[in-house]
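Since the structure comes first, as structure tokens, the remarks are kept for the end.
Left out: one protein chain. Kept in place: all the others.
Let's turn to chain A:
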Amino acid sequence: MRKTVVATAFGLALAGITAHAVADGIDDPRRADYFKTFEGKTIAFVPVSMGIDLTEGWAAVMRSQADRLGMKLEVRDAHFSADAGAQAITSLISEKPDVIVVHNPDVQSYAKLLKRAEEAGIHVIQINMRSNYNSDVYVGADWIGIGEAEAQGVIDKCGAGTSGKVAVLQGQPTSGSDSGMMKGVENALAKHPEIKLVANVAGEWDATKAQSVISTVIQQNPDLCGVIGFWDVMDLGAAAAIKESGKPIVLVTSGGGEQMACDNVSKGVFEKEIAYQVMDQGRDLNDMITTVLESGLPAGKLKAVVYSPQLIISKDTLRPGLCWSASALKK
């Protein structure tokens, strides 16, 4: 009898607690502030050009957060012109958005302007292509690491029993991404004296030029074993040259992990792609946008770097949904 009473009392007490918890939720004291911080803020995005998989991807992810938090995202398309980009940033400095997300065409062009923007109190976040000026945040690929991984991919295939001859296909050697990747390639090859770098050529980000120079390199080195390409879109040209030669040359590339990369890895056109995940970079951008706004720090104080993790796309890692589709974003 006593036991029953105790049990009943315990049960009632428990029910009471539960009932209480159901009735009164616990408020998160920081929640209202969180939303208030972002309400009405303006984010300006200055890409090298819209219409390429990378920039469309970042913009789409940033837009969804901006819509969710009541911020405004403004895209100022530089359209492959450093002048147009510089003008866009100049006018933004007087318009005073809260954050500028900038995609630098090279390390030099925007450096002074970005400094001026931060002096004017605008947070500057650089994406994937950095400038000589270190602003609040750099979000993007670790180019040296990508170069090392790419070279390793070729080293794995061009060891003993092959000629060990490899070629590097750069985009534009003066760009920030290429100088980083080249450094990575040099780092990796320094440990493998059996691998010979027989050609270091540039395709100007253009598949047609890449096709032409890689054909010539193959003519000159008929026993070429591998090609290290610096951008998948351009490297399709190198792939065409390899196919035309009929030789089993390994092609390792890097890029934004768009569906095209997965298609070409599954077709065996690319041996491997070392990818920087554009969707994840977009997420990193979003997190850093909210961080600089929440921190309350003045512009130019944070100095954070967020390297994107590498995604290796190869026959081994291939699965549905690994890549993302730029054309689906446009629908």
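Some notes on this structure:
The rule we apply is simple: a residue touches a chain if its C-beta (ideal position, glycine included) is under 8 Å from a C-beta of that chain, and two chains touch if they have at least 3 such contacts; residues count from 1.
Assume contacts and distances are computed from a predicted model.
One chain of the complex is hidden; its UniProt record names it "Monosaccharide ABC transporter membrane protein (CUT2 family)", one of "Malonate decarboxylase acyl carrier protein", "Monosaccharide ABC transporter membrane protein (CUT2 family)", "cytochrome-c oxidase" or "histidine kinase". Across A:A188, A:V201, A:C225 or A:I313, the residue that sits in touch with the chain not pictured is A:V201. Residue A:P173 is the one among A:G121, A:G159, A:P173 or A:G268 that touches the chain not shown. Hidden from this view is one chain, which touches chain A at 49, 51-53, 56, 79-81, 170, 172-174, 198-202, 204-208, 210-213, 215-217, 219-220, 233, 236-237, 239-240, 243-244, 260, 263, 326-327, 330.
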